[in-house]
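A short worksheet on the structure shown next.
In this view, the complex is presented without one of its protein chains, the others remaining in place.
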Amino acid sequence: MTKYIIRRLLYMIPVLLGVSLIIFLLFNVVSGDPTAVLLGKNATARQMADLREQLGLNKSMFLQYIDVVKSAFTFDFGYSWATKQEISQMIKQGSYPSICLSVPAFVISTIISLFISVFVAYYRGKGIDLFVRVVCIAGMSISALAYILFFQWFFAYKLGWFEISGFEEGFPAFVPYIALPAIIWIVLSIGPDVRFFRTVILDEIYQDYVRTARSKGLSEMTILLRHVLRNAMIPIITYVVIQIPSLILGALLLENFFSIPGLGGITLNALNSSDFPVMKAMAILSSVGYIVFGLISDILYTVADPRIKFK
Amino acid sequence: MKQNSLWKDAFFRLAKDKLALFSLVIVLIYFLVALLSSMGLLASTWSQEVGASNLPPSLEHLFGTDIFGRSVLQKVIRGTQVAMSVGVAASIIAIPIGVLLGAFAGYFGGWIDDFVTWLYTTFSSVPNIMLLISITLILGKGIFAVYIALGATSWVTLCRLIRGEVMKHKEREYVQAAGAIGGGHMRKLFRHILPNVSHIIIINTSMQFQIAIKSEVILSYLGLGVQGEPSWGTMIDDAKLELVRGVWWQLAGATVAMFFILLAFNILSDALRDALDPKLKGK
Amino acid sequence: MTLPLLSVKNLVVEFRTGEGIVRAVNNISFDIPHGKTIGIVGESGSGKSVTSLAVMGLLQKPAAVIPQGEIFFNGVDLLKCNENEMRKIRGNQISMIFQEPMTSLNPVFKVGEQIAEAIRIHKNVSNKVAWEKAVHLMNLVGIPNPSASAHKYPHEMSGGQKQRVMIAMAISCDPKLLIADEPTTALDVTIQKQVLELLHKLQQDLNMSMMFITHDLGVIGDIADDVVVMYRSNVVEQNNAQEIFTKAIHPYTKGLLACRPKLGANPRRLLTVSDFMTEEGVEKTVPVERIQIFDKESEVIKTDHVLLEIQNLVTQFPIKGGLFGRTVDHFKAVDDVSFKIKKGQTLGLVGESGCGKTTLGRSILRLVEPSAGKIIYDGKDITHVQHEELRLLRKKMQIIFQDPYSSLNPRMTIADILMEPLNIHNEGGTKAQRYEMARALLEKVGLKASLMNRYPHEFSGGQRQRICIARALMLRPEFVICDESVSALDVSIQAQVLNLLLDLQQEFGLTYVFISHDLSVVNFIADEVGVMYAGKIIEMDKASNIYKSAKTEYTRALLSAIPKGETKQSLASLV
Partner (left out) sequence: MKSLVLVLTGVLLLSVGCSKDRSFDERELHLISPEKIAGFDPIQISDMYSGNEAGKVYEGLFEFHPYKRPYELIPNLAAALPVVSADGLVYTFTLKKGVKFHDSPAFPDGKGKEFKSDDVIYSIKRLGDPKLQAKGWWLFDDKIAGLNEWRDKNSALEASNYAEEIEGLKKIDDYTVAIKLKRPYPQFLYALAMPQLFIVAKEAVDHFGKEFLNHPVGTGPFVLPVFEQTNRIVYTKNPTFREKFFPSEGEEGDDKLGLLADAGKKIPLVDKIIVDIIVESQPKWLGFQKAKADLLEIPKDNFDSAVVGGKELAPDLKAKGIRLFANAMLDVTFFAFNHDDPTFKANKKLRQAMSLAWDRAEANKLFYNSSAIEAQSVIPPGLGGYRKEFKNPYVKFDLEQAKKLLAEAGYPKGKGLPTITVQTRNETVARQIIEHFAKCQERIGIKVKVGMNTWPELINKVTKRQHQLYTMAWGADYPDAENFLGLLYCPNSSPGSNGSNYCNPDFDALFKTATVLQDSPERSSMYEKMNEMVAIENPWIFGFHRTKFYLSHAWLKNFKFMEFNHTQFQYLNVDLEVKKELSKKF
C-alpha cells in the first residue's frame, strides 16, 4: 500500500512535466507578445523592449520551460501581469469564497443525487423512474445561463429570499450570498449525477450477489441500501472525488454573475486580460489537484473494495 | 431466423424504443437542417433585415426579430449549422486520434501503453475549460480554432475507453484464434478487435457531440467562439442584455434549439448504450 | 400418507420479451416430500432454473409472468403470498444456493457478516450471537479455522470454500427446503465431490428436503432420491432415482444416460440423445443396441512416427513487485514438462483448474512464449522460429478453444470466419473457391451450408463449437490442440462434438492434444493420458492403464471423484 502510494506520487512527476509542457507550449511558445498587456494603451516601443528583457522573454525556450516546471513544483507563480498582484496571494484569497460556494453545493448535490438515484433504482422501469430520468435529461439540456438569469431575477430580486450578489467572509455571513448560486449549482449537477449514479446502481442490481441477498429474504430497500449501494460506491467514489479539484476553480459563470470573489472570477478575469501567468497558475493548480485527487480516489477504492490490493 | 448482423440487430432494438427513435429522427432533422443551411438552401438570407428591430414572435416572424430586425428563426438555423459542424469536426479530429492511440496502447502494452497513458493523463489533468480557452485564445479565434480545441480535448475519453476495451478483447479467445490461424498483429487489431469495440466509438461520439455543442455555446458566449456568424452562444450572449428589456425570444430560440438537440442526443446515447453494449442487454 | 413439503402443480412460467411471449416452463407438476432430495435434471434452457426461481418468488417481474399453476409449501400457496410474506419464507424456510459461488457472494462484505445477516433477518438475535452462529455454521460446512475465516472477504477464498459459505448461509435458519441450483458445476471435480457429500450429509443431519438442479445425470445419481427430468420446458419423466437409472422410459432420459462417457467402457463412439429421439422429440424406433459400439483400441491405425516432442518445457510468468514494478519472481505455470505424441494419436491432458494445462497447450502453439525447453515438431525445433516460419507453422498446428461464445468474432459472418485462415495464408484459389471450401467443411462438421452468411450469435453453443472446429481444419492441419473444447457444452451436445472430433481424426489423420478437467472425457477420447498437477505431468500412461491402475494418490482422488452415475445408496455407504 505504502509502496503503491509512493509509486503513484512518483508518477506525478512525469505527469506534471507533461502538464508543464502543454502549458509552456500554449502560453510561451504559441502565444504572442504580452508586453502590451502590461503597459497599457500608451506604451512606448522602448518600454516594450525593456519589459521583454525584464520578464525573461528573451531567454531561451528551454530556460523558459524550466521556469514553468519550477512553478509547477514550487507553486511559486510570480506576479500577475494585469494586476501586478502576487499570484499565490490571489489564489489564497480567492480559494476561500470558491470553497464556501463549491463545497456545500457539491456535498449537497451529491447527497441529493444519491437519494434520487436510489429512489429511482427502487422504482426502476416504472413511470416514476422514466419521469425522473426525463426531468434529469431535460434539466441538463438547458443552458446554465438561462438558470442563472432567471433564478437571480426571480428568487433574489422578486422574492427577495437571497442576496442578489456579493460575498462576506465568515460563517454564517456568507450563507445568504452563496445560497442561490449553490442552489443553481445543485440544479445543474443533479441531472448528470443522477444519470450516472442510476446507471451504476442498476449495473449492480443485476449481479448474482443481489439474487443471493434476495434469496436470504432481505427487503428490496435493504438490498439497495446495504448491498447494492456499497458496491456501487466504488465507481461513484471515483466519479465524485475526481470532480473535487474542479471545485477549487469554482464555477466561472456563477462566480461572475453573483460577484463572488473566487478563483473562477480570477480565471475569467485573467482570460479577459490575457493574464498568462495567472492562467498558467490556474491550469497548473487544477492539474495538480486532479492528479492528487486521482490518487486519493484510487486509495479510497481500497477502502470501498476489499478485492483491490495494491502492491 | 432473420439474417442479422449485430449492427442491424442493434438498430432493430433501437427502433423498438419509441423515444430513442424519435430522438434519432430529431438528430437527423438537425443534421439535415445544418446540411441545407451549409449548402445555402436554408437561412442563406439570415443577415438581411426582415422587419423592425426586436419584433416579438408572430406568424410572420415565428421566432421574432433581433436587434437589427433579422429573423431569429434564420439565425437559429444558421446556429444549428455551426453547432452541428462543431460536433462533426470535433469527432473527425478526436476519433482517429483516440481510436488509434487507444488501440495501440491497449494492444501492444509496454512502452507504447506507458506513453499513451502518460499522454492522456497529462491531457486530462489540465481542466478541459482551460485547455479550450487557451487553445482558442492562442489559435486566434474563429470556428477553426473551436474545431481544433474541441478535437484536442475530446480524444482523451475515447482513447481511455478504447484502450481499456482493447485490453479486454486482446485476451478473448477469438483474438487468440486469429493468432492461431496465423493472423498478424495488425489483422488481430484492426480486423478483429476494433470492429468489436466500435460501439464504444458510437456511444462516445454521441456523448462527445453534445459536449461539443455545449462547449461551443460557452466559448461563443465568452467571445472565443464563432466570429461573424450567428451561433447559439452569441445569441444567448445577446439575450443576456436584452432580457431585462423583455426581449426574450432570442434566448428562447437558441435555448429551445439547443434543448431539443441535447435532449435527443442524451436519450440517444442512453439508448445506443443499451442497444450496442451487450453487457446492458435486457436491462 | 402425509402431504409433501413442496407441491408444484400445473406451473406455467412465461417471459415477455421484445420478440413476444416465451414459455419457459410448460405446465409442470412435481412433489418434494419431507426429508427427501429431488433431483431436477435437464440441459440449459430446459426450464429447471426458472422453476426454482418461481418457487423462491425471485422471478424478475414484470418480464416473468405465471399465468397458471400453484406452488404449495407446507400447505400455503406461495404464488398467492405477497412480497412481505415471501420474504419471511425466503432464506428462512426455503433457501437456495446458486451455481456461481464466485459472483453470488457480495464482494465487499466479510463472509461471516453475510452469513450472520441471514440469521439476523429471520431470528431475533444480537449481532454477536448471529456472528457466533455464523462461525459455528462455517465449522459445520467444513471451512478450516472458521473464526478466522469469517473475517475473510469472498475473494480471499477458493471456489469450493465460497460454495461452502453459500451453503452455510442457506442452512443458517434451518430451512425445511434447500434449493441447490447447479451447485457444483463451476467446481473442480474433486471439490464437486466434497460439496456433494457435504450437501448430502447436511440434508440427512438436518432432515431437510432438497431440490437439486443439475444438467448432469451423473451427479444427480449420487444424491437424489427422486429424479425429475425436464426437456424443453416440460417434465418428460419423473421417478425414483433407482428406476430412472435402471429403466428409463423416455428416450431423452435414455439418451442422457447413454451419452456420458463412462470410465469402465471405452467405446469407439458415444451414443447421443439424437440416437434415441428425433429433433421433434419422437422416439426413434431403431433399437439402441443396433448402433455399433466398438472398443476403439482394436481398430485405430497407429504409426510410430513421432509428430511432436516436448522436452523439459517451462513457461513462467513474471510476478511484479517493488517500487517500480520490477519482476521480483516468476510463477511457473508449466514446469519441466516432457512428452511425445505419435502421428494420428490423441494425448489427453487432465488436471484441475490452475494446473497449467491450458498454458501448456498455448505454449506448444507458441501463442504463449515458453521460457525454457524445446518443442520439436515433425523433427524440427520450433521453439524459437519467428515471422514467416511461424506463420507457416500455424497452417499445420491448430487449436480449438474452450468457450464457443468468445472464440468466434461476433462481428464476422461464418463465411468470413471460415475463409479468414485461407485469406491469411493466401491459399485456396479464388474467393469463390475459398467459399466453396468453407461451405464443404461446414457441412462436414454437421451444419447446413445455408448458414454461411449468419453471425455467430445466432448459433447455439454446440453449433458454435462445430464452427470453431471447422475453422481449425480449414488449413488442413496435422495437429490440433483441443483446449477444454467440450467443457462448456451440455452433456448430450458434448457427446456429439466428441464423436465429431473422432470422425474427423479418422478422416484427416489428425493428431490431437486433448486438454480437459474431465477424466472421463479424456479417458474416452485419448490414447494416452497425462495427469497434470501444479505445472508438472505427474503421471502418464495409456488411458486404460490410468483408469485401471493409477500410480499416484492424486490420480486416484480424481478418479474417485467422478460421479458414478449410480444411485445414492452407493454414496451413502461411502460417507
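When the chains are written out, they are named A, B and C in that same order, and each has its own residue count from 1.
By definition in this document, a residue touches a chain if its C-beta (ideal position, glycine included) is under 8 Å from a C-beta of that chain, and two chains touch if they have at least 3 such contacts.
Please read all numbers here as calculations on a predicted model, not as lab measurements.
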Displayed chains contacted by the hidden chain, counting the whole assembly: A, B
Listed residues A:I66, A:I112 or A:L130, member touching the removed chain: A:I112
Candidate in contact with the missing chain, chosen from A:Q93, A:Q207, A:T222 or A:T238: A:Q93
Chain not shown: contacting residue from A:I99, A:I164 or A:I296: A:I164
Identified contact with the non-displayed chain, of A:T238, A:S273 or A:T302: A:S273
Residues of chain A in contact with the chain not shown: 32-34, 36-45, 47-48, 50-51, 54, 79, 82-86, 89-90, 93-94, 97, 104, 107-108, 111-112, 114-115, 149, 152-153, 156-157, 160-169, 172, 175-176, 179, 256-261, 265-266, 269, 271-274
In chain B, positions touching the absent partner: 47, 49, 53, 67-68, 70, 137, 141, 222-224, 227-228, 234, 237-238, 240-245
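Here is the rule we use: only the chains that are shown with their structure count from here on.
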Farthest chain relative to chain A (centres taken as mean CA coordinates): C
Centroid spacing, where centroids are CA-atom means, of chain B and chain C in whole angstrom: 46
Centroid distance [mean C-alpha coordinates] between chain B and chain A, Å: 22
In chain C, residues with contacts to at least two other chains: none
Per-residue overlap in chain A, given as positions that touch at least 2 other chains: none
Chain A residues touching chain B - in the complex, by the definition given at the top: 14-15, 18-19, 21-23, 26-27, 30-31, 137-138, 140-143, 145-146, 149, 195, 202-203, 206, 245-246, 249, 252, 267-268, 271, 274, 279, 282-283, 286-287, 290-291
Chain B-facing residues of chain C, complex: 18, 362, 365, 367, 391, 394-395, 398-399, 401-403, 406-413, 420-421, 424-425, 453-455, 457-458, 468, 471-472, 474-475
Complex interface listing, chain C residues touching chain A: 56, 58, 62, 83, 87-92, 95-96, 98, 100, 103-109, 117-118, 121-122, 153, 155, 166, 169, 320-325
